[in-house]
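Just one protein chain is left out here, and the rest sit where they should.
In this document, chain identifiers A, B and C correspond to the written order of the chains, with residue numbering beginning at 1 in each.
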Amino acid sequence: MAFTTTHTVRFQHCDPAEIVFYPRYYEMLNATIEEWFDTRLVWSFAEIHGPMDRGVPTVAHETVFLKPSRLGERLDFTLTPTHIGGSSVKLLVEVTCDGEPRVRFNTTLVWFAKSDGRPRPWPDELRAGMTREMTLETEGDAR
Amino acid sequence: MAFTTTHTVRFQHCDPAEIVFYPRYYEMLNATIEEWFDTRLVWSFAEIHGPMDRGVPTVAHETVFLKPSRLGERLDFTLTPTHIGGSSVKLLVEVTCDGEPRVRFNTTLVWFAKSDGRPRPWPDELRAGMTREMTLETEGDAR
Amino acid sequence: MAFTTTHTVRFQHCDPAEIVFYPRYYEMLNATIEEWFDTRLVWSFAEIHGPMDRGVPTVAHETVFLKPSRLGERLDFTLTPTHIGGSSVKLLVEVTCDGEPRVRFNTTLVWFAKSDGRPRPWPDELRAGMTREMTLETEGDAR
Partner (left out) sequence: MAFTTTHTVRFQHCDPAEIVFYPRYYEMLNATIEEWFDTRLVWSFAEIHGPMDRGVPTVAHETVFLKPSRLGERLDFTLTPTHIGGSSVKLLVEVTCDGEPRVRFNTTLVWFAKSDGRPRPWPDELRAGMTREMTLETEGDAR
């Protein structure tokens, strides 16, 4: 099954319009990607950013906010890789609440060295792990 | 048992010194209090701030940061009320990692009306719930 | 002249990779838009979200992160409307540091009523103000 994690909308996420303030969605998005690395791929963010001296900065986003989310709601974030490049990956992350679509993120990450800030080819283990995750996406819709 | 919840230190919590940036601890503290209301007391934050037109703003903190926390660590937040006033409550929240103390918060909240920003006496149900939570604290140390 | 405001990269914006954590860029983006409303348009965010019961939620982003930014750098955010619809507006916000491009945001906002969460036609004064701001954009490139 494609990776899914749940974030409850907390007070800290909400703005005076009483809906999620969108920068907080990106914090949830990042935590989702981080948890995906920690649980489905080879290395955790702590290992990557610590001893390995690597990082996975975001280079692009296309985001559509479909409906607002409110305090106390439970949001499911489902992540599937859609394209794996030499040192980049595109991820589709769909946010739903009880099945109702709320946000759709298309985000692009790169694998880079913190020491010189330049991209590096994906290690074979990571590439294999992400490729395996692509095949879990079985809904086959024309996204 | 006293209320405990766990927060994993995520990338979003860490600063260039590679430790938790302390304002992020207060976000975790607030989420802890919110979860306590949602699961142990009578009303959720969504009910309180929505239809009830009430709020529980913080009026004071005394915080000691004992040791830094790092990316990927799992922090346990244990909450016990220490004093219940007419419209306020003092909470002790102790943060540990594998039993090692990291942060100690003494925080004071008030029950107030959003419409006029003035304190209100605790509803009986909330007072009863918080009183019950005080008796769960059995460690008896001289805090 | 097109609206420009400057944000200094503070400790709170930086992550363990020692660069701006991208959700913080969206906080800066939102502050930029807010300051634009406050200083160039008719009503401040405080007036809009308070007595007027309106809001301007974001419905879409296309963002390209061109180069990382570091602690202490001063980032210039330049905002120009690119399209004004019945109840929406597209904004281009370009972030530079000493003229070097860092981030490019294309963001879409809507004018909506907080009471029912539905879009409303732009008030004439706002539409006129935003239209005037479009004509300030004189670089004429094919963005």
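The rule is simple: a residue touches a chain if its C-beta (ideal position, glycine included) is under 8 Å from a C-beta of that chain, and two chains touch if they have at least 3 such contacts.
The structure presented is a predicted model; accordingly, all values stated were derived computationally and were not measured.
Annotation: of C:A31, C:L66, C:I84 or C:C97, C:A31 touches the absent chain (contact as defined above).
One chain of the complex is left out; on chain A, the residues touching it are 11-12, 14-16, 18, 21, 23, 71.
Think of the hidden chain as still there; on chain B it touches residues 16-19, 21-24, 26-27, 30, 49, 55, 57-65, 68, 114, 117. For chain C, the residues touching the absent chain in the complete assembly are 10-12, 18, 27, 30-31, 34, 38, 44-46, 49-50, 70-72.
One rule holds in what follows: only the chains that are shown with their structure count from here on.
Centre-to-centre, using mean CA coordinates, chain B is 34 Å away from chain C. Work out the mean CA point of chain A and of chain B, and you get 29 Å between them.
One inter-chain figure worth recording: chain A and chain C are separated by 24 Å, centre to centre, where each centre is the mean of the chain's CA atoms.
Residue positions of chain C touching 2 or more other chains, listed in rising order: 16, 18, 21, 23.
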